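Handing you this structure, nothing more for now.
Note that one protein chain of the assembly has been removed; the remaining protein chains are unaltered in position.
Right, chain A next:
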Amino acid sequence: MTSTRTLPPAVVGPTPRQLRARLRQARRRHHPGSLGEVLTDAYVVVLFVALYGWFAVAAIRDHLAAPQVARTDPGDRYWIAVAAVTAGAGLVWWGLRLTGPLLVTPAAHAWLVSSPVDRRAWLLPRFGGLVGGGTIGVGLLAVAAAYAGGLDRPADLAWAALAGLTGGATATGWAVVAQGTAPTPHWARLPAVGLPAVGATIAVLVVLGHATGWSPPLPPVPLTPVVGLVLLPVALASTGSAYRRLPRVDRAALTTGAQFANAATTAAVLLDPSLLAALVESRRWRAVGLVRGRPLRAGGRFAVLLQAEVRRLARRRGALVGWAGALLAMYAVAVALPSIAGPAHLVLAYLSTGRLTGGLRAVSRSAGLRRSLGGSDTLLRLTHLVVPGVGATVWYLATLPALRPVPVALDAVLLLGVVTAAFWAGTRPPMRYGGAMVSTPFAMVPVDLVRQVLRGPDLVAVLVVVQLLAG
């Protein structure tokens, strides 16, 4: 029989380095992977990201230098870009908080991190990778964006790099500080809401100004040096604070992100994004917790299902915000980049309609749900197409003035095409494994995955071609 021992106050155990060595040693017994294999995989990924990244940057730069873009007001373009970067920063912050950003896998937590091992020392390599990767990654992204935007003087690119580096370090540092603070501080929730709100406000002002014939002037000094220099001490302070907070990152904070990372890994391994979406959905509803229930009015299957669909939508404010955000984005694109407003209109219409197809996706994914609801599958799917259809129509008509003053016959075709594409995407069946595989530069990919990913966007691509041909 094993016995229970009373521990002395001081805890003596292996160091994180010793513990990791022990884990590696045990794993190596089963699959002796070499460092060369890891480096080869990393090389392939870096090569493809750099290759396609360069193509994208060059294409955007060429497009922005084209005469039809150069004719638009530089002040409008500049401030719309500022709005997009600001809103994007808010979304990055939301992503960082969603994933931790520091995390350990559930297995590592259960068998290693739950022991008295020094937490700061255990998390330090991950922290270094996170801050280093975040800083360098955002720095590179900023340089690429600046170059794509037409800047090519070394000084301009250097200031963009500084803004990116300090922005990346600030975001990752404060995200770790927030993670290591219990209860979660109020300020940690602000950037995810505040930055997109600021970005939206800037975009609204530019769009309204454009409509009245006024364009905001370019700032007297470029913003990147200001942002870079202001954020420099903030970045250093946030990184230092985060380092000091590492021992305070608790199990709840580590495992919350780990659940997300685990789902993301499973989704990546099984090539099934719906696994990740299911977790995000579950988290969203858990945060709501309780809703006010009212009886649904009797009136036949169609009426009851429709009421339920409307009620679910009213509870998903994020979907409505996304729908409205796409509407603002359309007007912003029309002001800053009128040359791509037509295709952007179709893509944004598709994306905004997709935000309203939660019910359609739910009934299409689950045969059990369809059985319990009763009625034919066609009726169920068509019932859940009413809200997306109405939403798409309202969105399309509300954004049409950004393209042309009055609707033309083609608009009816395009609107119908957008609703059909949303229906096509929303009725994706669950992934089938074990089917045919296709060889890609990255790996063998199931044909069904390609079919799943393209289902919806393929129809939008056809609509874009139709629109371009129709002039």
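Note that contacts are C-beta pairs under 8 Å (C-beta built on N, C-alpha and C of every residue); 3 or more make two chains touch, one makes a residue touch a chain; residues count from 1.
Everything that follows uses one rule, which is that contacts and distances are computed from a predicted model.
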item	value
Choices "ABC transporter ATP-binding protein", "Cytochrome c domain-containing protein", "RNA polymerase subunit sigma-24" or "Carbon monoxide dehydrogenase large chain" - which one is the UniProt name of the chain not shown	"ABC transporter ATP-binding protein"
Sole contact to the chain not displayed, among A:R22, A:R244 or A:R432	A:R22
Omitted-chain contact residue, chosen from A:T40, A:S115, A:T201 or A:S376	A:S115
Residue of A:P247, A:G322 or A:P457 in touch with the missing chain, whole complex considered	A:P247
Where the unshown chain meets chain A, residue by residue	1-7, 9, 11-14, 19, 22-23, 26-27, 30-31, 105-112, 114-119, 182-183, 247-252, 255, 262, 286-290
